[in-house]
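One chain of protein is taken out of this complex; the other chains stay put.
Read from first to last, the chains carry the letters A and B; within each, the first residue is number 1.
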Amino acid sequence: MLRFFQQVGRDTLTTIRGIGEASIMLVQALIGKPQPIKMFPLLIRQLYVVGVQSMLIILISGLFIGMVLALQGYTILVDFGAEQALGPMVALSLLRELGPVVTALLFAGRAGSALTAEIGLMRATEQLSSLEMMAVDPLRRVVAPRFWAGFISMPLLAFMFSAVGIYGGYFVGVQWLGVDDGAFWSVMQASVDWQHDVMNGFIKSLVFAVVVTWIALYKGYTAMPTSPGISAATTQTVVYSSLAVLGLDFVLTALMFG
Amino acid sequence: MVFFAHGSNHRVESVTYANYADESKRTAVENLVEVKDVHFSRGETSIYKGVSLVVPQGKVTAVMGPSGCGKTTLLRLIGGQLKPQQGSVEFAGINIPSLHRGALYEVRKRMSMLFQSGALFSDMTVFDNVAFPIREHTNLPENIIATIVKMKLEAVGLRGAGSLFPNELSGGMARRAALARSIALDPELIMYDEPFAGQDPISMGMLVKLIKELNHTLGLTSIVVSHDIHEVMSIADHVAIMANKQVVAQGSPEELRASDNPLVQQFLKGDPDGPVPFHYAATPYHEDLLGSSR
Partner (left out) sequence: MEARKIEMLVGVFVTAAIAAIVFLAMQVANNSDATRGETYTLYAKFDNIGGLKVRSPVKVGGVVVGRVTRITLDREYFEPLVEMRISTDFRGFPDTSSVSILTSGLLGEQYVGLEPGFIDEDVFTLEDGDYIYTTNSAIVLENLIGQFLFSQGNE
């Protein structure tokens, strides 16, 4: 029994210490005087690695999820004779939930794990130490551009996901299942609000961007510099970010739409 | 003259300083690095208990010792990546552990370190790797940077390999490329972490020659951490031997060879047993076998 409490106490302390360390890391990486001339090429490069390289998987997933939503929604709505509501159903589920959440999950698996592995390997091959000894702060040189790249890419990817998904829904609903073209768009427009739906989804994806990128960078930066250490860190990135995204999604949904 | 650091560190230290002060009054700081009575531990494990040593300016100082005695830790202490629990680490008269972040980064521009793995940036070519510290710390135009980089690469014999990526280099070439990078900004101090580990005889010979030549031609101060006795003794002007969490002896190679300290002799000759025991500390063998103490 005592051992149980000891274990709980130790886990709690470890968690709190981890959060503290991660916060210090992020603050040290992001504060200080900005050096736009040096940072910009690095940021572009990371946008390529983090954003462009995740684009294909996001677009394809978005298209299929939109198509599935339309197909599933139609079979239910048609029973009530309310197939005009297919447009808002597809658009709202994508914009409010699936766009930000699925993008964040795919992003964690595609870009987050890659970030962790890359930084972990830089740690293992002493590249980070080497930077420090060259009087270059690895937090600002390595961590900061990757963080901003994640922060910028994720909302953009989420927008693309939703847009492509809605098009997929349109394709299945209108072209295939025969929902009226005009009704599909006009009913959608009538019930989707820019501020309430699109912007709240955008805020969600910004929050997820911070959390996923932050976890990925922290796990990479503090990975044990060994092969099992890096593989464990990569797994933890995916697991922790997914849990964090789903948990935060509930909280944010409750705050925004509850 | 050999200095033994058993027991009373402070006495030995004062003798050491007196000695170097007499020997070379040419420069203002005759010892570029002075490590005084440093205690360092990682968690529960104590690594140093009162380590003191000096690195004379303009010379090659070798730090030797059995593996696991914390030689690399010494370099990280000098570079300010680790902080000792007690004692001071002075570089050119500046106490490294007391520096805050900004000042530490300023001081680091005057030193450089060659890591065991080379630590080249894997996403850049050799040329860009060498150019990296110059681009980072100066605003020189690109054509001047190119000239400097070519000179540095020529010095290590890799001018033809500028466009290769680190994963296309052999181990010895990678280390030479890393060496070119670490002399890119003409540092005052260069620290070599196990430069000979895992090298074939030819590249080992090249590195030995390079370290010696660079030290003389660029007038810099070198610290070589290694346990390849022959190579190190051939280039070092000053040698410190570490064991048992302390510096047990320092002096010139000849002085050390003439030393009657059993530990120094064991290390230089490579005897399997001696003051550094072959056996890890354990209960008496027969007791253990007979099972009387479990």
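By definition in this document, contacts are C-beta pairs under 8 Å (C-beta built on N, C-alpha and C of every residue); 3 or more make two chains touch, one makes a residue touch a chain.
Worth saying up front: this structure is predicted, and the values here are computed from it rather than measured.
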Chains in view that touch the one left out, judged over the entire complex: A
Option from A:I16, A:I31, A:I44 or A:L246 whose C-beta touches the chain left out: A:I44
Option touching the unshown chain, where A:L26, A:M188 or A:L252 are the choices: A:M188
Contact residue for the chain not shown (choose from A:L63, A:V164, A:V179 or A:V212): A:V164
Touch list for chain A against the chain that is not drawn: 41, 44-45, 47-48, 51-52, 55, 80, 82, 91, 95, 153, 156-157, 159-160, 162-164, 166, 185, 188-190, 192-198
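Note that in this section only the chains that are shown with their structure count from here on.
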Interchain centroid distance [CA atoms averaged], chain A/chain B, Å: 44
Complex interface listing, chain A residues touching chain B: 38, 121, 125-127, 129-130, 132-137
Chain A-facing residues of chain B, complex: 76, 79, 81, 105-106, 108-109, 111-113, 115-117, 119-122, 132-133, 136-137
